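Only one protein chain is missing; all other protein chains are in place.
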Amino acid sequence: MAEQETPTPQAPAVALPPWEANPVTPAPQDARQHGQVAELAAALPDAVLDAVDMAGQVTVAIPVERALEVFRVCAERLGYEFLVDCTAVDWKDRPEGRFDVIWWIHRHRDERRLRLKVRVADGVEVASATPVWKTANWMEREVWDMFGIRFAGHPNLERILTWEGFGGHPLRKDFPVEGIDTGAAVYPETYPPGGGPSAKPGGAQ
Amino acid sequence: MSVRKLLTEVFHLDLLGGLWQTARFTMTRKATVPYPEKRLDPTPRFRGMFGFSEERCIVCRACERACPIRIIYIDGHLEEVEVDGKKRKKQVLDRYDIDVKRCMFCGLCQEACPTTPKAIWLTTKTYELATYERDLSLYFRKDRLQSWEGVVAYPGVVAPADGQTPDDPGGTGGKERG
Amino acid sequence: MSTDLHLIQSMPDSEEMEVSFGPQHPATHGVLRVMVRLDGERILDARPIIGYLHRGTEKLFETMYYNGCVPHTDRLDYTTAAANNQAFVGAVEKLMGVTIPPRAAWIRMMLAEMQRLASHIIWLATHALDIGAMSPFFYTFQERETILDLFEEYCGARLTLNAMRVGGQPLDLPEGWTDRLRVFVDQLPDRIAEWERLLTDNRIWKGRTVGVGVISAADAVNWGLTGPPLRGSGVRWDVRKALPYEGYDQVEFDVPIGQNGDTYDRYLVRMEEMRQSLRILRQCLDRQPDGPVMAKVPKVIKPPKGEVYHSVEGPKGELGFYVVSDGSTQPYRLHVRPSSFINLQVLPELVRGHLVADLIAVIGTLDIVLGEIDR
Partner (left out) sequence: MTNPWVVYLLVPMVKIVVILGAITLAAAYLSYFERRLVGFLQIRLGPNRVGWQGVLQPIADALKLFSKEDIIPTRAEKLVYLSGPVLIIVPALVVFSVIPFGPPTNLFGLLPQAIPPYLTDINVSVLFVLGVSSFGIYGIILGGWASNNKFSLMGGLRSAAQLISYEVPMGFAIVAVLLMAGSLSLVSIVEAQRQAHVWYVFPGFVAFFIYFICGVAETNRNPFDLPEAEAELVAGFHTEYSGMKFAFYFLAEYANMVVVSSMATVLFFGGWLRPFPSWGWLGFLDVVPPVVWFLAKVAAFLYCYIWFRGTFPRVRFDQLMALGWKVFLPVSLANLMVIGTLIVLFGGGR
């Protein structure tokens, strides 16, 4: 590639270019004063519980009971017309509520994103975002399937990736990675679960 | 409706371009490679069947850790060996098994291997691994990994036991240009 | 995935018929199953049932080292491995605060654009095959072979590339690779013109695609469509432009859009996107910086506590990875925003009231890959 030599955008010789120095790990910062958060706080004063800015991404914690209200305000008044994604995280032993349910919302007018987060305990229902963003439909079904978080007001809250009647919610931290016995294993005698040589000592070759 | 449009509508003249195109392709050279007689040459970096060298292995288990699906099984023990008259403790390999049937040929083990040249490499250009038995034929023990018993090697690639060095064993791509 | 056996039984008192398309069906691009309620040939309702390829990838990610996740991302959408790699390592790099060397960024861009070409080529091949034109499949796959050959030469694999690592690229480009890529980039426009001659003005093709599966711009945004389905409806939005990553703010390219939001417009958008990808590739080849390809990162990737979401414009739409780290060497949670999954859910809206044949055309135009949908 010598023939295509172009001046590389390298920093002056004194300072190391960023890729040769040690990485600067981003630290979470309080973001209550951030423009997007302030906007939301102005529209719904008590909706912002906490706001964190990490690596340029703003996360706003909102109360679970006001979630639908926040969605409506975001979509209709603040212009976040695009729901990017919705998922959950399981913090198994966290005392103040086991799950984080997370929504990313995007607005096209200034290409900004906001992450909304609610903290819920096991068994608590979260308001469905489907009345505001239709795209939440399958995302919420997936969260229900994988985490067992119910969404109130969802038109068709069924399992989506596993089958109806599957026992358990796979992405919970207490669900075994090896899987559970669903009675659907094919030829369990010939191909024991797990496989590999540990399953059949001295068997192979 | 103009006459031209009517003619196009009735006689489907707009379809002639496509017919012309396919007729032209009839004449072009065919892309088919008659496989068993003629085979494509894998590139030097092609990740295929494992080559393994017990002499080079220092039993560091880096490959075992790097494997995302944990199909490399290593057992070793410490042994006293005499090197230049001095007694030294050295790791000796007891078991080096790869469950090739579950391998996805990602090459992370080769990347993790710290020796030069690599003790394990996938750049053997060999990819014809189909067998009739799923469990036995594709579970490779240490000696079989080196002798390649029952593996159809790519022509030109000698079995790894002969000390064959892969073309680019170390992922030295970064230094290649220098 | 819910199976409604009672719906599959025939309904003697009604003219309606419930047909299960798939999971084994030639035109469902894998194991998609669509329960279709038909009145004669007209679709009253369609309900996609997915999950037949569910492998629990997100759960598996939690048990792997960060670099070990990369080969698994290949297998999400197996036609766009490079984009998956790119999105995943981008997310982890963002979480760690790593800046990758410019040469690595340009190599990634090249791989991603080649992958976009390859993916659009597969889309065109299968879409045309679904609509009954068999030959474009072979013409297009011949060109895709060239891309795969280049992939193989670069990283040693053709489909599941595993070509990116946290912190940069594991390998530099081999000798002569750029020349071969340039030859390919120069000849592909002629090939695209040939494919278009077979389809674009063909009245049968137009009859099958114009006005089929129409979605308005507002609906497309509300349904969360991204990628060509969104742009086909006339929304000029592309992650590469909106939230530029790597070197996309330094290259020039246009974001093509359609007007009517129908299958034909989405076809035109994708064809134009291929040309724009070639334009980006040309600029990459011309302005390729020199230097290292790997940043200074520790051998064992251990990001700090925190969470980050990073998305790239995959060939099928916005492809995002959400990484939650608890400070260990394995991700605490790794969520994928699968573009085909979210694009697929609009299917019932697009086909309601159309004919059975249109269902096939719409499935093709959404460009889904079940590996990504079911994960």
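Letters are used for the chains, namely A, B and C, taken in the order the chains are written, and counting of residues starts over at 1 for each.
Just so it is clear, a residue touches a chain if its C-beta (ideal position, glycine included) is under 8 Å from a C-beta of that chain, and two chains touch if they have at least 3 such contacts.
Everything quoted here is computed from the prediction, not taken from an experiment.
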Within the entire complex, the undisplayed chain is in contact with B, C
The listed residue (C:E58, C:E93, C:E113 or C:D130) that touches the chain absent from the view is C:D130
Given C:A27, C:L230 or C:I368, the residue that touches the chain left out of view is C:A27
Out of B:G18, B:P68 or B:G107, the sole contact with the unshown chain comes from B:G18
Those residues of subunit B that touch the unshown chain are 9-12, 15, 18-19, 21-23, 25-26, 28-32, 34
Touch rule applied to subunit C and the missing chain gives residues 17, 19, 25-27, 41, 128-135, 137-139, 142, 198-199, 202, 204-205, 207-208, 355-360
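Throughout what follows, only the chains that are shown with their structure count from here on.
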Maximum distance between Cα centroids and subunit C occurs for chain B
Between the Cα centroids of subunit B and subunit C the separation in whole angstrom comes to 26
Averaging C-alpha coordinates per chain, one finds the centres of subunit A and subunit C separated by a number of Å equal to 20
Touching two or more other chains in subunit A are residues 1
Among all residues of subunit B, those touching at least two other chains are 177
As the complex stands, subunit C meets subunit B at residues 64-65, 67-72, 74-75, 135, 138-139, 142, 145, 149, 152-157, 160, 162, 170-175, 194, 197-199, 201-204, 292-294
Touching subunit A in the complex, subunit C uses residues 1-3, 50-51, 54, 56, 58-60, 62-63, 94-104, 167-168, 173, 178, 221-225, 235, 237, 242-243, 285-292, 295-297, 303-304, 306-309, 311, 318, 320, 322, 324, 332-333, 335, 337, 341-342, 344-345, 374-375
Subunit C partner, complex, touching residues on subunit B are 12, 14-15, 17-18, 21-22, 25, 31, 42-47, 65-68, 104-108, 111, 122-123, 171, 173-174, 176-177
